[in-house]
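Each chain you see keeps its place in the complex, though not every chain is here.
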Amino acid sequence: MNKSVAFFGLGHMGGPMSANLIKAGFNVTGFDPVKELLNLAAEHGVKKSASPLETITGADFVLSMLPNGEDVEALYIDDEKLLDHINRKTLVIDCSTVAASSSRRLITEARKRGLRAIEAPVSGGVAGAVAGTLSFMCGGEAADVDAARQLLQHMGSNVFHAGSAGAGQTAKMCNNMLLAVHMIGTAEALQLGVDNGLDPKVLSEIMLKSSGANWSLEKYNPYPGVMENVPASNNYEGGFMVKLMCKDLGLAQQAATASKTYTPLGSLARNLYGLHLMAGNEKLDFSSIQRIFGRTN
Amino acid sequence: MNKSVAFFGLGHMGGPMSANLIKAGFNVTGFDPVKELLNLAAEHGVKKSASPLETITGADFVLSMLPNGEDVEALYIDDEKLLDHINRKTLVIDCSTVAASSSRRLITEARKRGLRAIEAPVSGGVAGAVAGTLSFMCGGEAADVDAARQLLQHMGSNVFHAGSAGAGQTAKMCNNMLLAVHMIGTAEALQLGVDNGLDPKVLSEIMLKSSGANWSLEKYNPYPGVMENVPASNNYEGGFMVKLMCKDLGLAQQAATASKTYTPLGSLARNLYGLHLMAGNEKLDFSSIQRIFGRTN
């Protein structure tokens, strides 16, 4: 018999993720305060629910994909208090990107009630959510992460166990800080080459086969026209929005301040993305940082 | 009949490079003002020469691997004036890492005399020189670069033609600036993870399969103990010295200032490496930048 999933948050990420679960044969009951998103999900086969409590009835898994930590804590603990109503056989999987302290609180509170819960923030963006190729960076008990694989494997191609509660958030935060650094670094290197007479395609090919190689250069070249099917060749539309990168870089800096870690490039990356956002680019793809370095269009 | 090569500069890089040419069957005559280096090269079969002029006699190729632009310009133009003595059938290949303006001067002066010359700075370090897996980033006429391949292929695995005179230096400078940025970014991300409870190996594996992936993480992990056979697991000895990275980052910033290009992360990378050098670490491998972020030993 098919397993059932209670799915909270059906936006840009949650929508396609729930569609992949339907395709894999799960019964998915969904909830989202935005009716349009709920209706859209229903078209892909998600059963609409009228309230959080109704959503979790009989669920084998509760999965949430919410904008921030306040939302997560409100749903499970402070407002809707779902943890007080979830069945002990149910596995809670929070895929939201939040502070590690939020995830730790969720998992601790779940355990107090005899429940199993893990965090599983994702990387891969909307494209990965649609294609089912996300990476999940999980934190929590190993057994719980293993139990979650039967679900997560239908939405992503990698399920990592980063460590105990909070470790998944920490891994994602570190990864995205590093991503921001090499995206900006790649944009700078390409601009410096172009301003000194190089063809950005030739330079990209050389660096990709040399020690400058990195994911931004390989999968997501920020210079317009170098690579097809990336946001840079589509006016920086689609992809991973600047405002979401700013959110992740803010989480990284909060953590760095708390742990007294010093990250000069990571800090500067947050500031450059923040200034880019304030100049009116919050909804562009994050590779649009290329634009601040030159007149590329 | 075997081709002959006049080889100038037989240090850490030139020594093993000349050895690979010998292995490939070239007759190599070498010159270096440091007698010990010349004797060492002779053990690998390089014929010792007593003067620059004697070295080039009958050479099919003149290859130089010198510390900086002043040395290159002194050898070919200003002091030894080799360009006034080199035969027109000879191809000049300068593998030194210098400012693009130096390479342009060399190639322009060569052409004035009816000679063919290219620049071919390398990436890959001492290990690449020994293994014969260097990358050559060439600038000059396409036909000349093609003619150089029969020689360069025995010392490296990639021969890139970046563009006209100076383009090879520009490509290398861009590549190494990007390398510095993602090396420091990788070190910061690993430290942030460790300070927040992650295992550096686990975090490295996760980021390597995610969007944080880059060459430093894949080939040259800067955190001690994560990867075998890298400088980080050998007290940061061997490898690519901090002072050489500082030299390359200085060239990049000179170029950026001249072309009015703005490279905030690249500039900060130069400053961080420079401060690391001044703290007494000039001879350590460049991945030792990890040390400034924490107590990793």
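Letters A and B name the chains as they come in the text, with residue numbers starting at 1 for each one.
Here is the rule we go by: contacts are C-beta pairs under 8 Å (C-beta built on N, C-alpha and C of every residue); 3 or more make two chains touch, one makes a residue touch a chain.
Keep in mind it's a predicted model, so treat the numbers as computed, not measured.
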Entire complex copy count, 2 subunits given
4
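Simple rule for what comes next: only the chains that are shown with their structure count from here on.
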Subunit A onto subunit B, same sequence, C-alpha superposition: rotation to the nearest 5 degrees is 180
How big is the gap, in whole Å, between where the Cα atoms of subunit A centre and where those of subunit B centre?
38
Along subunit A, where are the residues that touch subunit B in the complex?
100, 123-124, 135, 137, 158, 160-164, 166-167, 170-171, 173-179, 181-182, 184-186, 188-193, 195-199, 202-203, 205-207, 209-220, 252, 255-256, 259-266, 268-269, 272, 293-294
